[in-house]
Structure formats: structure tokens, C-alpha cells
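For reference, the structure I am asking about is given below.
Omission of a single protein chain aside, the complex is shown with its protein chains in their original locations.
Let's look at chain A:
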Amino acid sequence: MTRIFISKDIAALAVGANKTAARLEAEAKARGLAVEIVRTGSRGMYFLETLVEVETAGGRIGYGPVAAPDVASLFDAGFLAGGAHPLRIGRTEDHPFMARQNRLTFARCGIIDPTSLADYESLGGWRGLARAIEIGPAATIAEVLKSGLRGRGGAGFPTGIKWKTVADAPADRRYVVCNFDEGDSGTFADRMIVEGDPYALIEGMTICALAIGASKGYVYCRSEYPHAGKTFSEALGLARSAGYLGSNIKGSGLSFDIELRMGAGAYVCGEETSLLESLEGRRGIVRAKPPLPAHKGLFARPTVVNNVLSLVAIPTILEHGADFYASFGMGRSRGTMPLQIAGNVRFGGLFETAFGLTLGEIVEDIGGGTATGRPVRAVQCGGPLGAYFPPALFDTPFDYEAFAARDGLIGHGGLVVFDDTVEMAQMARFAMEFCAIESCGKCTPCRIGSTRGVEVVDKIMAGDRVSENLALLEDLCQTMKFGSLCALGGFAPYPVLSAMRHFPEDFSPRALAAE
């Protein structure tokens, strides 16, 4: 029986993975060949989906992208024994896109059957939890602190400090909340890991619960991710039946359970206090800080709110030790970051690497330039509130501080590539429009300013008193930056100002020349 692996990640389903799998099964049957098709998560090489991998004595041999009509020719080429074919990429691990990565968090993703507990255990699953149980809460927190892990949701706050604050806060109950709202456009790492290796999140949250003394956890999943929600809820059920959730987990005395909650299409609910309001059943209006969620979070109890990627990094840190994790990276950015290379790019996908690669290396060498084959003109880094970088800044290393020094942010690690047909004034307008649509409405600069911003960009694009309106736009951005309670209104100016600064020629050159 030959084993064949095909992803069921939605980015594979979206390009016909189910059809490819069905055709493979039918074709094998017709030819009287015994195959077992295992559905996995994605390897993250989305440019190769649908990727078909065959288990051979020499490892898993990949073929991609395989559409249903290609299947017969794969059999003709003897792909079950790794035969030559134009779509053959060789051993998947040896593909240049894979070989250059440091897959710590995503080590299992794309390899295992996501909800198979046997698969999870056989590739190191639950070892981090076992060590946390062994060393106890205080030493677990110390390990996380020492690893240098910073929150991957965007703000980059040290995870160990957050955990310690919650653990030290006196309370009758504490909560761990996983932020799976992943609202940033151009990002999909949370989705990919939850679809591809959901037990890693369960393990990370359980370690957190042990460290801070929580017995209940919530995962807040955005409603745009129904498939990930389904996979995670299946994983929760299986983990519970196997004794990895519930009371007295694996005889450790630890009791902890997780509930999945779906969001309802509000970007601002990714902001941690808005998320907590939403979990409590209210409108997602941002809370003023202090109090911090670590002191008064969910139902006014001390609460850890962590991004999915922060939590799934935890089992690795516990299993292999803080020093191992911290040995990757640069400066104060330790460990690895799953980059999400997206948009108009040839080799788009998830690339987990130590901090420190330059933007140019990521976009040109790894991403292979644009999908359209035209020159790269701009890269938006860090989601819809992130700055646009021109190729002139491609020497910027991927690091929290280096990006901040250039008025940018790495956010959740999304990089959206644009070719030279992009109209930057249009993108600036969109940033304001998005802010207006998603504003929670609490602060005037964000709620009203963003709508004004759209109008002002429209005037500029129409050539109406351009220099005056450019000054007005700049002014408006400063007001939003300093007068907004949260980063939605506070950071929406970044894409706008960076577009104006780095691409001034797009802000109505003809009208400007005429003035």
C-alpha cells in the first residue's frame, strides 16, 4: 500500500485539491493499485498547491501543482515509485523554498494528519507539556521569559512578562484567551497552523494554563475561517476524549478545558480588549487601558491574551529549552517568525525563518519577484495598518526594531507584494476606507478622521487644490496617530504617510505640475 499525501488546507481546496484527490483515488482503483490517501495540512508552498506527495524509501517525493487532469499522466510516469514527471519537485524537504527555512513552529504542519493524535505524538507532540508539568509553573514562566519570545500578534510584547503578571495577580479565576482573529490582510499563519497542527495550539494553551493557574481557555476564531473552526473543534473533542483536556490531565493534577468561540466579522475584535468585550457578549468597543487585561481581563479576571503563533511557539520552547529557541534571530527579536509572502508574488506561501533576513531577500530571492513578472514597486508589511516599503528600503532586516526605525512594523509577519501597476494614492485611500468601515467608533479621530481621509484623498486624486489637500492629509494623519485609543486609528496613517513619502509621484503629478 503506497501512501499519498494531499493537503486539505483551504488554500489547497480553493484550487481543487478535493478534485485532484478524488481523481487519484479513482485512477488508482481503475489501475488496480493499492493506495492510501492521507489528507494533511499544507506545507505552505501555496504556489505548488495542489501538491501531491508520495511516500517512497527515499522520503516523500512531491509533485505540483497537480490539477485533476494531470493525474493520469502521473500514474503513467510511475509516480508511486517517485518516477520522473515535469511536475516532480523531488524530495519536498529539499525544495529550495523548504530547505532554507527554520521550521520550529511549523515542523509538523503539512506532514501529519492534523487531527491524528498518533501522528502528533509520534512527531514530538505533548513533550513540551510533559516538561512543563515536570518543572512546574514558576520554572515554565522563567523558560518563556528566557526564550525572548515576543507576542506575534503585532505588538511584540514579551510573552513571559505577560504570563508572570497574570500569574502574580491575586484572583479566584484566571483565563487564557487565544487571539485567533487574524484580521490582517496578507496573513494566514494562524489559519495554516490551526488547520494543519491544531494540537500544537491546545498544547501551548495548556502549558500557559499550567503556568498562570487557569482552568478555562477560549479560542476566539474569526468567522471568515469556518474550516479552521471545524478542524479545531474536532481536535478539541478528540483531545478531550484522550484525556489531554478536562480534569486531571494525564494524571498531572492539572484541570483545564478550552472552548472555541466564533467572531462575527469585525476587524477591531482582534484588538485584545475589544475581543474580550466580544467574548463577554457585547459590542467590540475597545477598552481604555489601564487596567491591563493581565490584571482585569475576561469577566474582570486576570487574563493572558496571546496570538496563535505566540502560543504554538511554546511547546518547542519547553521541549528544546529557551536557549535553543533564543539561538535563532537577531537583536531583541529572538526565535523564528513565520513570514507570510502574499499578493502579487511568484512563490507565495509561508516561510518560517529566524529574524534578520532583509526585505529584499524575502521578496526577491525567496518570493521570486512578482507573479506578473513586472518589477516590484511596493511591499506592504504588517497588514492593513502597516507601511508601504519601496525597493529603496529593501535592505531593512526583518526585525521589530529595524522596521520601527523606518516607520514601519512587522506586525503579524504578512508581506504583500505589488507590481508597478499599483496606484499608491488608491492604496492610501483604501487604508482610510478600511479604517472607516472597521472603526469601533469610540474615538473621533478614528471614526470621523478616516472618513475625512477618504474624501481628502479623493480630492487629491481629482487634482483639486493638491498641495493644500496633501498638507491637510498629513495633518489628519498626525491627529489620528496621536488622538486614537488603539492601533486601528493610530496606525491607519502608516500606509497613508508611507505611500505619500515614498511614492509622491502618485499623488496627482499632473495637477501638481499645473499649480
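The criterion applied here is as follows: a contact is a pair of C-beta atoms (placed from the backbone, for glycine too) under 8 Å apart; a residue touches a chain by one contact, two chains touch by 3 or more; residues count from 1.
Criterion: contacts and distances are computed from a predicted model.
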Complex member absent from the view - protein name from UniProt, among "Electron transfer flavoprotein alpha subunit", "ABC transporter permease", "Formate dehydrogenase subunit gamma" or "Multiple sugar transport system ATP-binding protein"
"Formate dehydrogenase subunit gamma"
Given that one chain is not shown, which residue among A:A167, A:I341 or A:A402 touches it?
A:I341
Specify the residue from the set A:L13, A:L117 or A:I161 that touches the hidden chain.
A:L13
Among A:G58, A:P96, A:G136 or A:G265, exactly one should touch the missing chain; which is it?
A:G265
Candidate in contact with the missing chain, chosen from A:E280, A:E401, A:E455 or A:D475:
A:E280
Interface residues of chain A toward the undisplayed chain are 10-11, 13-15, 46-47, 49, 182-188, 191-192, 223-228, 261-267, 278-284, 299, 340-345, 348-350, 371, 380, 384, 414, 416-419, 422, 427, 430, 434, 437-438
